[in-house]
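Removed from the display is one protein chain of the complex; every other protein chain stays in position.
Chain naming follows the written order as A, B and C, and within any one chain the residues start at number 1.
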Amino acid sequence: MSAPDTVAFTYRRRVEFADTDAAGMVHFSVFFRYMEESEHAVWRSAGMDIFASHETNSWPRISAHFDFKAPLRFQDEFEVRTEIAAVTRSTIQWSHVLTRGETRIGAGTVTVVYVSKERDGSIKSAEIPEGITSKLRAALVS
Amino acid sequence: MSAPDTVAFTYRRRVEFADTDAAGMVHFSVFFRYMEESEHAVWRSAGMDIFASHETNSWPRISAHFDFKAPLRFQDEFEVRTEIAAVTRSTIQWSHVLTRGETRIGAGTVTVVYVSKERDGSIKSAEIPEGITSKLRAALVS
Amino acid sequence: MSAPDTVAFTYRRRVEFADTDAAGMVHFSVFFRYMEESEHAVWRSAGMDIFASHETNSWPRISAHFDFKAPLRFQDEFEVRTEIAAVTRSTIQWSHVLTRGETRIGAGTVTVVYVSKERDGSIKSAEIPEGITSKLRAALVS
Partner (left out) sequence: MSAPDTVAFTYRRRVEFADTDAAGMVHFSVFFRYMEESEHAVWRSAGMDIFASHETNSWPRISAHFDFKAPLRFQDEFEVRTEIAAVTRSTIQWSHVLTRGETRIGAGTVTVVYVSKERDGSIKSAEIPEGITSKLRAALVS
């Protein structure tokens, strides 16, 4: 058996009424919530909690983008396919593709940085603890 | 002319697009945000910050209701008239009336409780510190 | 076997990060979204779509309230138990109880009215079409 071209996690969601706007479709800002929901689902699937050590560390977003291809409407069921696009010492770039059945809804990326909270309230990027990235990658294939 | 029966604070707001839903009007849950925004504006007008001592104390909401009379739509300008309806040892009941020009949009109440955060993470209702309620009342007339 | 005292629908949900606020718990306005999500799930369970005839009719909310007993936090799994509390010619009052395991989170009601859209853009309450209420009630027991 050959290796998969990509490993991805699939998150399934339905559009709720509060997600929509007066144009009759999901408000464009809500797609960023959908991407985050899928990312957090990967963490849970990996047996981890992204918020577990939030007193001392956190994962703020440093960059996010989304390209919109087709609208989502109230009660649409859709999928988010989530991959890890890139990893550095202290960042993970998540990549997400949204589809409703055969229709491509759009795609985006969210880059997060691992930070430690300093005593003075400031934050500082830190090395991602060993094991986290490998566990997240493993969750993508499960 | 006699003195007014009530003193109220007026908060002015415009409906933003993200506040609307696919029915073309402001989503019903957003009215609760509008009421909270006005309450927080009263605190600021009183020269206080409701969140200032949030490490040790906070003001969670224990009850909220709203009666909807007419819809608000994108870009509507409206007013929230906010009063203190009742005060107990540890709670304040805020009362809010929303209007757009001469049209009554709706009215609601939000009851908040002053709590202290215990060492074990639980919260416990506490006596509202002296001076807070009088300062809030003073801000309603300004 | 005796008849149940109440018939209720159970909707299951997890708290997403965007639902939380700087007090570390679900923002109080979000509970109104949770109640609506459960109501819409009842419609789907009854094989109906509340938004199907939105060009001519809709179900605006006329009253909503919630009493908060305990906080929900990020990633908490909780249940909404939804019942029909009252029905009139043109309104349905939904009743919802939220629990996280054995902990009661809170309870609320949302009253909705069936309206027809007039040619001039105004809305007018209308008699709920035959069969809708009985189908919704049937979905509560399934």
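Note that in this section contacts are C-beta pairs under 8 Å (C-beta built on N, C-alpha and C of every residue); 3 or more make two chains touch, one makes a residue touch a chain.
Only a predicted model underlies this, so the values are computations on that prediction, with no experimental measurement involved.
Enquirer: What are the shown chains in contact with the chain that isn't displayed?
Expert: A, B, C
Enquirer: Pick out which of A:Ile62, A:Val97 or A:Ala126 touches the chain that's been left out of the picture.
Expert: A:Ile62
Enquirer: Who touches the missing chain here, A:Thr10, A:Ser29, A:Thr88 or A:Ser134?
Expert: Only one listed residue reaches the unshown chain, and that is A:Ser29.
Enquirer: Provide the residue numbers of chain C that touch the chain removed from this figure.
Expert: 17-18, 20-22, 24-25, 27, 29, 73-74
Enquirer: Need a quick check: the contact residues on chain B for the chain that isn't drawn.
Expert: 16-18, 33, 36-37, 40, 44, 49, 51, 74-75
Enquirer: Considering the entire assembly, which residues of chain A contact the chain that has been omitted?
Expert: These residues touch the chain not displayed: 22-23, 25, 28-30, 32-33, 36, 51, 54, 58, 60-68, 71, 110.
In this section, only the chains that are shown with their structure count from here on.
Enquirer: Could you name the chain whose Cα mean is nearest to the mean of all protein Cα atoms here?
Expert: C
Enquirer: Measuring between mean CA coordinates, which chain is farthest from chain B?
Expert: Farthest from chain B by mean C-alpha position: A.
Enquirer: What whole-number Å value describes the gap between the mean CA coordinates of chain A and chain B?
Expert: From the centre of chain A to the centre of chain B is 34 Å.
Enquirer: For chain B and chain C, let me know how many angstrom lie between their CA-based centres, rounded off.
Expert: 24
Enquirer: Please output the residue numbers of chain C that touch at least 2 other chains, ranges allowed.
Expert: 33, 36, 51
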